[in-house]
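A protein chain is absent from this complex, but the other protein chains hold their places.
By written order: A, B and C. Residues from 1 in each chain.
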Amino acid sequence: MAGIRVQAEDFDVGAEIAALTAGRVDIGGIGCFVGTVRDHGAGRRITAMTLEHYPGMTEQAMARIAAEAEARWPLQGCTLIHRVGRLEPGANIVLVLTASPHRHAALDATAFLIDWLKTKAPFWKKECFADGSEAWVDAREADDQAAARWAATAP
Amino acid sequence: MAGIRVQAEDFDVGAEIAALTAGRVDIGGIGCFVGTVRDHGAGRRITAMTLEHYPGMTEQAMARIAAEAEARWPLQGCTLIHRVGRLEPGANIVLVLTASPHRHAALDATAFLIDWLKTKAPFWKKECFADGSEAWVDAREADDQAAARWAATAP
Amino acid sequence: MTGTVATAGTLRILYFAWLRERVGTSEETVALPATVTTVGELMAWLQTRGPGHAAAFAAGGTVRCAVNQDFAHADAAVRPGDEVAFFPPVTGG
Partner (left out) sequence: MTGTVATAGTLRILYFAWLRERVGTSEETVALPATVTTVGELMAWLQTRGPGHAAAFAAGGTVRCAVNQDFAHADAAVRPGDEVAFFPPVTGG
């Protein structure tokens, strides 16, 4: 049911919302999160980042977590898009959209899904710095804690 | 700093995100909520709703709550748009956009602002039913509780 | 300056939602009796202005008020020149 995409191209948030809600008159609210590339990380200026994924496994895992969100909250639809390849500061990285009759369900599911995408989905990020050097980003403990909080709580 | 609008016209979520983030490379994420008109309420089918506001007071109150959100969370920008007048099922009612370096700040501020808009902002909603009758919507206790939870918690 | 004057000046009063419908107008300017110095006193006095006003303020507890565009309680002061608005509990979004 959920729309799941991993793609190099940019996405259009307005068009994705329109696609999710087209012809529906039973939706109360749409929760949305758009992640974008920041020009700095760990105190260093970033000129670009490159995102890699595991084709097949990534999409499967995204479909599974979307199904879990749909089981936890009364969602009427859900869209997850994650970009891969080279992305420059200001570019969109990831989109989460959820539709629900209830605003808290939509926003809680959005937070749950972006926490998972940031901490559990098979993507790897390499940062490119102003001096030409590059480095793979280390997984951050704060992100693991953010995802862990969903393990113990029911909506 | 926040963009505050009360208007009869529809809004374009993609265009509003573009305006909020234009030229910026320091934003990590955009939290967003779009409220839409449902075709039923309290078990009855709704053919339209009419929203009324208090010109002047409403915009002032929206600017104050946006400033409070900007004080509570590290926001880089914020847009609040609320429509008034006659709206049919499926139509957009309200938009909350927040930009932050941190996703939890963006999403928590979005939830805070939509709870406030739903429960404290000077808007009044009248529902029109299939049989031609109309009724002003009663304030719901659940909404007051949703807004009250922000009173006691720091981000 | 005190009790001997019949009115203390004018007040702009706004009504929203079903209060507007019951009163029959969205706005009126009234000559404020000198005896009316609070929101609660103003509501009691407005009820005497006609059947529409009486109907609007009959369900006392669910009427909310703002004085000069700030939410105000029944004991809040009203002064000549103020803008006072009456409306039901808000139901936005």
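Convention: a contact is a pair of C-beta atoms (placed from the backbone, for glycine too) under 8 Å apart; a residue touches a chain by one contact, two chains touch by 3 or more.
For clarity, every value in this text was computed on a predicted model and none was experimentally measured.
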Displayed chains contacting the withheld chain: A
Among A:I30, A:A69 or A:I93, the residue in touch with the chain that has been omitted: A:I93
Touch residues of chain A, complete complex, unshown partner: 35, 51-54, 56-57, 60, 82, 93-94, 114, 117-126, 136-140
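Definition applied: only the chains that are shown with their structure count from here on.
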Whole-Å gap separating chain A and chain B, where each centre is the average of the chain's CA atoms: 23
CA centroid of chain B to CA centroid of chain C, Å: 28
Chain C residues counted as touching two or more neighbouring chains: none
